[in-house]
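For this view, one protein chain was removed and the others were kept in their places.
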Amino acid sequence: MSSVIRVTVWNEFRHEKNEGEEPSKVYPNGMHEVIAGQLRNQPGFEVRTAWLDQPEHGLTDEVLANTDVLTWWGHMAHHEVSDEIVNRVHARVLDGMGLIVLHSGHFSKIFQKLMGTTCNLRWREAAEKERLWVIDHSHPITAGLPEYFEIPHEEMYGERFDIPQPDELVFVSWFEGGEVFRSGACWHRGKGKIFYFRPGHESHPTYYQNEVIQVIANAVRWAAPMDTPTPFYGNAQPLEELGSSK
Amino acid sequence: MSSVIRVTVWNEFRHEKNEGEEPSKVYPNGMHEVIAGQLRNQPGFEVRTAWLDQPEHGLTDEVLANTDVLTWWGHMAHHEVSDEIVNRVHARVLDGMGLIVLHSGHFSKIFQKLMGTTCNLRWREAAEKERLWVIDHSHPITAGLPEYFEIPHEEMYGERFDIPQPDELVFVSWFEGGEVFRSGACWHRGKGKIFYFRPGHESHPTYYQNEVIQVIANAVRWAAPMDTPTPFYGNAQPLEELGSSK
Amino acid sequence: MSSVIRVTVWNEFRHEKNEGEEPSKVYPNGMHEVIAGQLRNQPGFEVRTAWLDQPEHGLTDEVLANTDVLTWWGHMAHHEVSDEIVNRVHARVLDGMGLIVLHSGHFSKIFQKLMGTTCNLRWREAAEKERLWVIDHSHPITAGLPEYFEIPHEEMYGERFDIPQPDELVFVSWFEGGEVFRSGACWHRGKGKIFYFRPGHESHPTYYQNEVIQVIANAVRWAAPMDTPTPFYGNAQPLEELGSSK
Partner (left out) sequence: MSSVIRVTVWNEFRHEKNEGEEPSKVYPNGMHEVIAGQLRNQPGFEVRTAWLDQPEHGLTDEVLANTDVLTWWGHMAHHEVSDEIVNRVHARVLDGMGLIVLHSGHFSKIFQKLMGTTCNLRWREAAEKERLWVIDHSHPITAGLPEYFEIPHEEMYGERFDIPQPDELVFVSWFEGGEVFRSGACWHRGKGKIFYFRPGHESHPTYYQNEVIQVIANAVRWAAPMDTPTPFYGNAQPLEELGSSK
């Protein structure tokens, strides 16, 4: 593992451009700038940003080849992400790039493709209280956190969240209105690691909150590729002679 | 699998004997009678009861040999259960008997021994509302249930619940006071299946509620032994000649 | 759960049509006839067949709506399966239909879509010995089986098998040439259950072997849908009043 982790913070970057609307006030330069800005304070992180309206959505072969961990926020324009780029990101994840999917990114093409399910859920915009409970106290993504933390105003996401059973379930959220949600969950796919993290509605200042950034930074470290072996696939002819070794 | 499932409903049966106290009013003949009575209405169930103060706690070799699924409720007298009987039950679970651990049974010797952890948790007696959400919609334990159901007044159990990650997570509870809990969880151990189900405080009429009994009945069916193979353990001498089969 | 399980045995049915070639000798009427014929001997199974060259590949809305469990064998013509039918099967699996993917079906569009990975592997055609070991002795798919069983001549499939970690790992295969393989594995997706089962090269009489059919029949029973709840997805307005229940 290189000592530096190269992070690309990807954002759809559309909500924030609607002048006068809430997201443009909370994140005037885009969510990605707020997230990236705080990750740059982490020791050993090298952070760049990319967004939908750039050529190739900012995710050229060269950018992906030089990305250790990609974070993904999208919402209103999931369908505008080209299948070619989705396939490119998918291949890089299976080849070892970490992927952190944030909030409404649950409905992104890349997350659906990796999960194999609809990734659907129930939701409600009522600016209600969310309390995130740590479920796996051995998990590196919980480092430096209290046993639970609260976000004062968030969109609600509730079960059933249509995902494969997580390989590691890290957080479960409690919502004021009576719902629960698996809000921090990990999967391994190929050589890659994937973390879904629920918080981050575009109208709330969630990505300014310390615990939220701490989780994302921990997840970056957890998802960073290591020097693990690359499997051989295909025809393994001929049959070896494996007679007694004695 | 035999067409009849033989169930033994085990109860500590102490709280209910304290005259004038709440449990004696809610369950005058003991919780086991209420649970067993309802399970007897299920097609194909043959139900008996057993309790702590019987000889060998009612769990003789003969009883266990003729039990397909054992349900367990205990609380104030966990330490009075003899280690010999715990070991006997443990061996039967590994040999295929299903085990359903109810509510405060989380601190029973048998559950701790099977889990390998403390099985500790946070709790509060405030007769608050519990809402149980189905998390795994493919699981037979959810058959016939709505997407969630509520228990109007229950003791709260909250995370962190010190258990191994469940093999299957079926329910997560929401509590009025801000907590969440993995309230229905499955594990496989040896040839046996184990289900932990949270509800059932001794002062509330929880075991009269239809959904609660439905879950227990479903769990009995899920945990019932099938004709699965018994592994060989020990010395597998000699080294076989496994030369080319052609 | 209905007392009858309606099974559709799907086959690509191409190899067997190449006259003079091995598959046409081993399975003169197609693999599906051999598999279906034996499943028809199981109590409570209602079995039909379907194949690639039928209209809509034999998988009309009506057929799928009346299928509880679908088995899938394909190999040389995966790319000829239309995306529309794949999406239709995918939706039915998430809605509860069981899916059993056989052998080279690992590279089918439907399996790849459900897994989210390449499902690639290493392989060798050397008619070598395969020994399948039961790993989970509590699993209903192992009912009636010995601790391990052998297939005298099979194509080798070896790790790394590029799949998500199985929810339940039932069999691991040993191959004469030095490889191992997770040859029986279960996943839950939505309301549906999926079982991948490795054996079944088109040139070997694998589907005439009793243990192989026993596994498929067990898997059909395990994967059959039950009356589990259908989740609500979408906007769950308004915020409920969930004040103290006392």
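For reference, chains read A, B and C in written order, and residue numbers begin at 1 within each chain.
Operating definition for what follows: contacts are C-beta pairs under 8 Å (C-beta built on N, C-alpha and C of every residue); 3 or more make two chains touch, one makes a residue touch a chain.
It should be emphasised that the depicted structure is a prediction, and the values quoted were computed from it without experimental measurement.
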Query - Contacting the left-out chain in the complete assembly, out of C:Ile151, C:Val172, C:Ile194 or C:Ala236 - result: C:Val172
Query raised in the report: Looking at A:Glu12, A:Glu128, A:Asp162 or A:Glu179, which residue reaches the missing chain?
Result: A:Glu128
Requested in this report: Go through subunit C and note every residue touching the omitted chain.
Outcome: 131, 133-137, 147, 158-160, 165, 168-169, 172-175, 178-180, 182, 239, 243-244
Report task. Please give every residue of subunit A in contact with the chain that is not shown. Result -> 1, 96, 127-129, 134, 136-140, 142-147, 152-153, 167-168, 176, 188-193, 226-232, 242, 244-246
Report summary line: Residues on subunit B facing the left-out chain by the touch rule are 94, 113-118, 120-126, 128, 156, 158-160, 162, 164-165, 167, 176-179, 187-190, 231-240, 242
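Throughout what follows, only the chains that are shown with their structure count from here on.
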**Report entry** Relative to subunit B, chain with the most remote C-alpha centre
**Finding:** A
Query raised in the report: In angstrom, rounded to a whole number, how far apart do the mean CA points of subunit A and subunit B lie?
Result: 36
Query - Per-residue overlap in subunit A, given as positions that touch at least 2 other chains - result: 158-160, 165, 178-179, 239
